[in-house]
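Data first, discussion second: the structure below is written as structure tokens.
With one protein chain removed, the remaining protein chains of the complex are shown where they sit.
Chain lettering (A and B) follows the sequence in which the chains are written, and residue indices restart at 1 in each chain.
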Amino acid sequence: MEWYWVLALLVGGTLSLMLLGLPVAFAFFGANIVGAWIFLGGGNGLVQVGRNTVDSVASFTLAPLLMFILMGEVLFHSGVALKAIDAVERLFKRLPGRLSLAAVGGGVLFSALSGSSMANTALLGSTLLPEMRRRGYHPSVSMGPIMAVGGVAMLIPPSNMAVLLGTVSQIPISYILLGGIIPGLMIGAAHASFVFVRCVLNPSLAPPYEVADMPFAERVRPFLVYVVPLLSLFVVVVGSILGGIATPTESAALGAAGAVLFTVIYRAFSVGMLVKSLKQSAVISAMMLFIIAGSSTFSQILAFSGATRELVALVSATNPDPMVVLLGMLAILLLLGMFMDSLSMILLTIPFFMPMATALGFDLIWFGILVLFAIEISGMTPPFGMVLFAMKSVAPPDTTTAMIYRSIYPFVIIEMSLLALIILVPELATWLPGLIRS
Amino acid sequence: MRAFWRVWDGVLDACGVVAAVLTVLLTVGVCADIILRTAAGGGLPWVFDLVEYGMLFITALMAAYVLRGNRHVEVDLLISLVPAGLQRSMRVAGAALCLLFSLVLAIAAGEAARRSWVDDSVIFRYVLIPEWLPFAAVALMFALLSVECARQLARRWTERRTAGMSRSDLF
Partner (left out) sequence: QEVNLRAMIYTDNASSPFRVAFDAFVQHVNERGKGQVRIGAVVGPEAVPANQQPRALKDGLVDIVAAPPSYFENLVQGLGGLSAARVTTQQMRQNGTFEAVNEMLKGPANARMIGLYAGDIPFYIFSNREVRDLQGFKNLRLRTTNTVKAFFESLGAQPLQVGRGEIYTALERGVVNGYSNINSELFTSGWVEVVKYRIGPGFYSPNIAIFMNAKRYDGLNAAQKAVLDEAGLYVEGAPTQAMVKEEEDAIARAVKEKNFTVIDLSPADREKFLDMAYESTWTEIGQRAPAFATKLKPLLIGK
């Protein structure tokens, strides 16, 4: 079978099943069954799919997913997170769309302790979205910025994806980590400005609500009581990594434990709260891991059939102009990203991209950041985007997929423009790593 | 039948409890490893394996639980646009396909577990783990999903019938 038929069959099959309304994971499993039968080889191929499922889920690098979600759930169900957000609101009394701005600000802050965009989105979504709903915020300034800023977790260290990309591409990991900071902050600033301007132009998107007039000291006090100590949770997580106490993955467990300790200190702890948080984090992480199980087997079958290799080879064979090749590679990532998760994309494309990038004489740090950025964007492009799924899993049940898609697209456009900016001004990615480059 | 589903709900709830306990174990395990190696000069290297297989079991136990609560991610783009009648038919077809996929994969993973059981294979990690165990977890996941999918299929089938649809309205 020609590779393009393979691609059409598997991708088309998955998309059709998704459109039929099957849960995304089941759509992948359906395509996997057909693909395994044809390409891996009948019954034995199916048995192998059963085996491969183990390895996609039983992975230590995915553990922060579970633990950061637990952290978010504990902070949320105990009410600590809500109090912190109220405190932030109180601080910025007159700002239009203050919850949206708090979401972007909080998202950038959470990025500094979460290495996973899905976990970041889930954390922000479960802590901020209910409050935004209650205050009558429009989806485009509530879900949108939460999802968009969720991806920043992948750019600002710690970042699982940066480490994975560095390992596969052999670009020094510390450079990719450092190089991601400025683009990450740029995204945060761009989204905050966009949300702010929209809310100024159209106040009904984020209805202002009555805040009692109070003296400055009283406005600042809750911030000192609820937000500043919460920041110490970041310090626990980031500090344990920087201090050489824990690996980035392990530090997530300290964050979760720290969150529980917090609720005890704030007298917000109860067994009921803990049980509820545990159940919720098991539900959310199982839902995410179930999709990962389906999608990683899917890309394994694509790789086994040779379809991905042929696709990448075809594109790389067409044009020798470096900029066109670069744009082509980023386009492949964005295109694949519509159907595939970040991890599989890195594993599939980097072995082909790196030799090309080296041959064309690209600055590899710049190239690495562009790849990471493109992968970050593809996490929020419909129909298959991990942060979209993360949002769907924590959003209120009446949230439709269409609402999620509609609320994300302006942010996709913003980030595409930022990506273009980094292509034109490589220093944005290379300046910071350059400081430690000998 | 109603009694069966009551028992079934109990089974899923029990899965939820086990998964919650596992979540605690993994988190506490990692923290204990960090604290012991920092403070006592010797950590718990096996926690790594505990976490990896713990994640697998949490997924396996919770997949059907999540399905019962309709918490699995769906792309309801098309289905929310079509007329109610067709929508109900699509839901029946969807549930039937999910049941079919779950059954096939439960059998496939079960066969993987059986082969490893027969070979008496052991995975050589920090701790030795019988190879059939992780495969059995995958088989369990799809077996639980099969039963839950069957319930959803029955429910959607009834919904479609009581909505007064006839076969000719289907397509």
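Things to note:
To be clear about the criterion, a contact is a pair of C-beta atoms (placed from the backbone, for glycine too) under 8 Å apart; a residue touches a chain by one contact, two chains touch by 3 or more.
Just so it is clear, the model here is predicted, and its values are computed rather than measured.
Per the touch definition above, the residue from A:215, A:243 or A:361 contacting the chain not shown is A:243. Considering the whole complex, the residue from A:219, A:276, A:309 or A:406 that touches the absent chain is A:309. Even with one chain removed from view, subunit B keeps its contact list with that chain: residues 37, 41-43, 45, 47-49, 112, 115-116, 119, 121-126, 128, 131.
On the side of subunit A, the interface with the absent chain consists of residues 40-41, 44-45, 47-48, 51-52, 54-56, 60-61, 158, 160, 163-164, 166-168, 170-174, 241-250, 299-300, 303-304, 306, 309, 344, 347-348, 351, 354-355, using the contact rule stated above.
Just so we're on the same page, only the chains that are shown with their structure count from here on.
Between subunit A and subunit B, the centres computed from C-alpha atoms are 23 Å apart.
Those residues of subunit B whose C-beta lies close enough to touch subunit A in the complex are 16, 19-20, 22-24, 26-31, 33-34, 38, 48, 51-53, 55-56, 58-59, 61-63, 65-67, 69-80, 90-91, 93-94, 97-98, 101-102, 104-105, 108-112, 115, 134-135, 137-139.
Subunit A meets subunit B in the complex at residues 17-27, 29-30, 33, 43, 46-51, 53-54, 57-60, 62-63, 66-67, 70, 240, 245-246, 250, 252-254, 256-257, 275, 278-279, 281-283, 285-287, 289-291, 293, 383, 389, 392-393, 397, 400-402, 405.
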